[in-house]
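The complex appears here minus one protein chain, its other protein chains still in place.
Chains here go by letter, A and B, matching the order in which they are written, and residues are numbered from 1 within each.
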Amino acid sequence: MTNEKNRKKSQVAAIWRRLRKNKMAVLGLVILSLIILLAVFADLLFDYETLVIQQSAALRLKPPSAEHWLGTDEVGRDILARIVHGARISLPVAFVTIAAATVIGGLLGAISGYGSRQLDNIIMRIMDVFLAIPSILLSIALVAALGTSMTNMILAISISNIPPFARIVRSAVMTIKNEEYIEAARAIGASDARIIVKHILPNCMAPIIVQATLSIAGSILAIASLSFIGLGISPPTPEWGSMLSTGRQFFRAAWWVCAFPGFAIMLTILSLNLLGDGLRDALDPKLKT
Amino acid sequence: MYKFVLKRLVMLIPVLLGVSFIVFSILSFTPGDPVEMRLGDNYSEEAYQAMKEEMGLNDPFLLRYVKYIGNAVRGDFGNSYRTSQPVLNELAARLPNTILLSAAAMLFAVLLGIPLGVISATHQYSAVDNISMIGALFGVSMPNFWLGLMLIVIFAAGLRWFPSSGFEDWASIVLPAVTLSVNSLAMITRMTRSSMLETIRQDYIRTARAKGLKEGVIVIKHALRNAMIPIVTTVGLQFGFSLGGAVLVETVFAWPGIGRLLVECIKLKDTPVVVACVLVLATMFTVINLCIDILYAFLDPRIRAQYKTAKG
Partner (left out) sequence: MDLKKTVVPEERASQRPLLDIRGLRVEYHTDEEVVYAVNGLDLTIGKGESVGLVGETGAGKTTTALSVLRLIASPPGKIMGGQIWFEGEDLLQAKPRRLREIRGSKISVIFQDPMTSLNPVYSVGDQIAEVIHQHEKCSREEGRKKAGDMLEMVGIPRARYSEYPHQFSGGMKQRVVIAMSLACSPELLLADEPTTALDVTIQAQVLELMSNLKEELGTSLLLITHDLGVVAQVCDRVAIMYGGEIVESGTIAEVFDHPHHPYTIGLFGSIPTLDETVDKLKPIQGQMPDPTILPEGCAFAPRCPYASEVCQHTKPETVCVGGGHQVRCLAHQGAFQSPELMEEVRRGR
């Protein structure tokens, strides 16, 4: 047993080393960590009540200055404070959507791969149909049907992210299912669940992690997009997309109202993409260093 | 060969049915009572029941779906709750604008992205390559609605080169199309580069060089041709994303397409229009993917061979 643990440890160490060598990936990781740190300590840095919520006619649409580094918005709130607090919304929500998609998608994929041919076909056809609808449209349709609320938005985004995870787990299952050592395991009485956990999961960990990282990036975009068109998180919550939406009318004169929240979205997505790409390269056993 | 195309077309139908079923089901949950919306404020119980019957809302779900599809293929998507006019009218007026916008965006992305990717691959690590890849990284991560707003600030409000909204003349399409194209352009450039890099390493490229062919011929005729399959797949996928992205871009630029129509009608709870818009967009995506599949067969004789035999 300890041999396996040691092997795993050295595998992880090797992957970490490869990742470290990739400067872009490290950059992504650093930026992402900074964003997360800011989100965690948001309350300490920027008092919620005074800076994020409180409106003030006097402070309307002030350009970036020493007091308000990124300026103020159309009702006098500090944009930097709102952006930082906005991270507290976007990041956890995106994470939740993808966590749900991974679990549900993974389960579906496992059932599909492990079960009968017919079951597999049915599940995969359904996935295909879902994939035939562009994901933004699917989310929009779901929210349109269920009503605009954060819960529905989370549901919608989770659902549209299920197919890739189902695919990954299913293909891992199908590859392993017929291997001889599985038959051996079954022969000594290992239950199906045990087989799935011990043998199949390790096989798809790597692609799942990569897919999850990239999907979280997509989820952040989806959250911002839905909020932008009014189908996601509504003001006054400082969500980046809705900040862009409410600031739209004023941004021609006050460009900072839209520029900075949007930049925050891009930076977050960028860091996740860099990290995801880097992870993909580091975890790919076929790749030469 | 034609059998192959026919076969794929036939396979399209279950997918379209599935898509329409899912869309129809999802949207039948929409809150808001359509009967009430038609009748307005004052109505009696009898009038309500009568209207409900007239609108066919007493039928079981599956029947309503079948009737809907039956009508939809003939172009009848029902009447809008807002205007009481056939949905088809609004759709017909707006759909060409969306197609124009998406097509322009994809054309731009392909015409710029593929050459850029090829040059990046053949001149790996050069300045062009580095700039393209960094640009592509940003392009992939950039929210298109944000980019649209920024472009408006710079080019419409600031420099006044282009209008900031609406569809008046040919200049109007520039900013929206560029905005919509950026995500796709970035992905296509990246995919072209990586596919080309792999292809150039193949033995048959060395053979072509050993035949004394010019480098340009080798790159285009031998390498690019073989690299096309993943590139074409990406183009198809990106077209899908841009159909979704059109919703956002049309909103930013007040472009009179069905994306914007979709958003407005969701807010106004005009469900028939919403269903029709989503269906049309999803159908467009599916048809495009079919075309991509058919394109594969033209590009690669091995795939063509697969479909010529009994399989496929």
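Before moving on, here are some points about what is shown:
What we mean here is this: contacts are C-beta pairs under 8 Å (C-beta built on N, C-alpha and C of every residue); 3 or more make two chains touch, one makes a residue touch a chain.
The shown structure was predicted, so the numbers you read here are calculated from the model rather than taken from an experiment.
Taking every chain of the complex into account, the chain not shown here touches B. Contact with the undisplayed chain is limited, among B:Leu213, B:Ala254, B:Leu268 or B:Leu290, to B:Leu213. Even with one chain removed from view, subunit B keeps its contact list with that chain: residues 202-204, 206-214, 222, 225-226, 299-302, 305.
Methods note: only the chains that are shown with their structure count from here on.
In whole angstrom, the spacing between the mean C-alpha positions of subunit A and subunit B is 23.
Those residues of subunit B whose C-beta lies close enough to touch subunit A in the complex are 14-15, 18-19, 22-23, 26-31, 137-138, 140-143, 145-146, 149-150, 152-153, 157, 240-241, 243-245, 247-248, 251-252, 262-263, 266-267, 274, 278, 281-282, 285-286, 289. On the side of subunit A, the complex with subunit B involves touching residues 24, 125-126, 128-130, 132-137, 140-147, 217, 221, 224-225, 228-231, 241, 244, 248, 251-252, 255, 258-259, 262-263, 265-266, 269-270, 273-274.
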